[in-house]
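Working notes for the structure below.
Omission of a single protein chain aside, the complex is shown with its protein chains in their original locations.
Order of writing sets the chain letters: A and B. Residues in each chain are counted from 1.
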Amino acid sequence: MSLETTQDSHLLELVCPAGTPAALKAAAEAGAHSIYCGFRNETNARNFPGLNFSEKELNAGVKTAARHGANVLVAVNTFARAGDTELWTRAVDAVAASGAHAMIVADLAVLDYAATHHPNLRLHLSVQAAAATPESVNFYAETFGVQRVVLPRVMSVEEIVRLNKEIDTETEVFVFGGLCVMTEGRCSLSSYATGKSPNLTGVCSPPGDVDYQENGGTLSARLGGFTIDCFTQGETAGYPTLCKGRFQAEGETSYLFEDPVSLNAASLLPKLHKAGVTAIKIEGRQRGKAYISQVVKAFRTAVDGLREGKTSEEEVSAMLASMTEGGRETTGAYKKIWR
Amino acid sequence: MTLQPERGMFPPILQRALRFVPPPPLGFVLTRAVRRLAHQRPDLFDRLDAYRHAHFIINPIDLPHVFRLIPNGEHASVEMLPRKDMPEGTARISGPLIVLLGLVDGTYDGDAVFFTRDLVIDGDTDAVLALRNTMEEADLTPAELLGFKGEVRKHLDATADKTFAKMRAYLNAPQAST
Partner (left out) sequence: MSTVELSLGPNFFNWPNEQLVDFYARIADEAQIERVYVGEVICGKRMPFSDKVFPEIIERLQAAGKTVVVSTLALPVTVRDRKSIVELCEWDGLVEVNDFAGVAKRKGKPFAAGPFLNVYNEGAAQTLVNMGMESVCPPVELPMTSIETIAKAVPDLDMELFAFGRLPLAVSGRCYHARAHKLHKDSCQFICDRDPDGMDVTTLDDENFLAANGIQTLSNTVHATALTKDELIEKGVKRLRLSPHSLDMVAVINIFRDLAEGRIDGEECAARLRALPLPGQLANGYLTGKPGHLWLVD
């Protein structure tokens, strides 16, 4: 396919999200090298109402992307429900039939099925599998032939450098968007409050379990009945994602787990490239095409600038200023001080 | 006072004037528009899935009327009702008209205004999310929704775009996300 040729022309592969065919088109037009998406069911970790692709839409999306020289990666990255694994195996068959470039997988059962029934289907290990050590990455590579691993957002650049020295698998890292502060695929906070979680149902802090309560000028955001945050008049109310709420511990109120910030590692692109990273990933399949278009353009500029040794940091920051949650950003775990 | 509107609200004098617009014709026009869309883009209504039967109450808080949308494909209906007759729906979306319009034409990123206080959601949030994501995919311009084609559509949309932008500035509405 086009990957060999595109790999020659860019130092970092830009992997962009699409929650709808319209967003896929927007990402392709904005210069994405690869676009990831999922089916409209529980097999993918962004299982929100009205979002994602039917099989027919995926087939068409692969063609749309190809016209712009982009590859499609399909996320079948939740953990199959016991006794009901056909939904997942059927999704694997559909990806194989669609002509998509690769499938993003986390569950052993799905990996095993894909490796056995579609040995030519390229496999990427989802961030939901949280493989962060050479031992675990090599395990997936040797057992299932996984060719790329999406790294958990808990790793520092130094750790990525060290990891890349000990594995032959390609690595892909998140550089922009929502930030999971807990290790992905190892977090049941959402189901503890609501009964639904990324691993069980493909959603985190689901909107259907959120309610707001106005009380004397303050607005309480609750998830599954638990108050996650409070806002006074005029304060911006962020989405009440459990791990980004305000809690009390040791007699103090704070954003104990993580401030309501989003990840922006644009300034680290040169370092990530030097660390041996193959691809950079933008989070946000639930975001609109306007957002996707703007973020993809900004990062494409940055990636293209790398070749000329430009850092493009200020340019990217300016382009993205309004796109982050509450306007605040963090480089996350990539800089070790975060811990 | 009326010239310093609050965060995207229509000035009260205009709100009062709008009370004299007769409701039924607009509902009729919008019903036809949604049914036409169902014919052209059945995929959008598949995307809504079970929520095509939901009753969405669209509540422009600066107008004297509310809308009830049932996006059930070729049986879809849009009714315009006086605020005092506001029905119970599956979900209700309330906000200044300019913000609601900005959501339809993609001016605002859903995530940016959906869960801020510029927009208030009551009832089944999942239904609203399904509607929001479906509108994202629909990629509609106001003139397109109303069935205009070709140059007329382009002209109308360009005019609407400019007018809405001016109105957002004038009404002190949130900035566009794009």
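Simple rule for what comes next: a residue touches a chain if its C-beta (ideal position, glycine included) is under 8 Å from a C-beta of that chain, and two chains touch if they have at least 3 such contacts.
Predicted model, so just to flag it, every value in this text is computed and none were measured.
Note on the chain not shown: across the whole complex it touches A. Only one of the listed residues, A:155, A:210 or A:316, touches the absent chain: A:155.
The residue touching the chain not shown here, chosen from A:41, A:59 or A:191, is A:191.
Of the candidate positions A:13, A:57, A:107 or A:283, contact with the hidden chain is made by A:107. Panel shows chain A; residues 79-83, 85, 106-110, 112-113, 129, 131-136, 138-140, 142, 152-155, 159, 162, 181-183, 185-189, 191-195, 197, 199-200, 220, 224, 226-230, 243, 246-250, 252-254, 256-258, 333, 336-339 of it touch the chain omitted from the view.
Please note the rule applied: only the chains that are shown with their structure count from here on.
For the pair chain A and chain B, the distance between mean C-alpha positions equals 30 Å. Chain B makes touch with chain A in their complex at residues 43, 46-49, 51, 106-107, 109-112, 115-117, 120, 124-134, 136-139, 175, 177-178. Considering their complex, residues 19-23, 40, 48-51, 54, 57, 206-208, 210, 212, 219, 236-240, 286-291, 293-294, 322-323 of chain A touch chain B.
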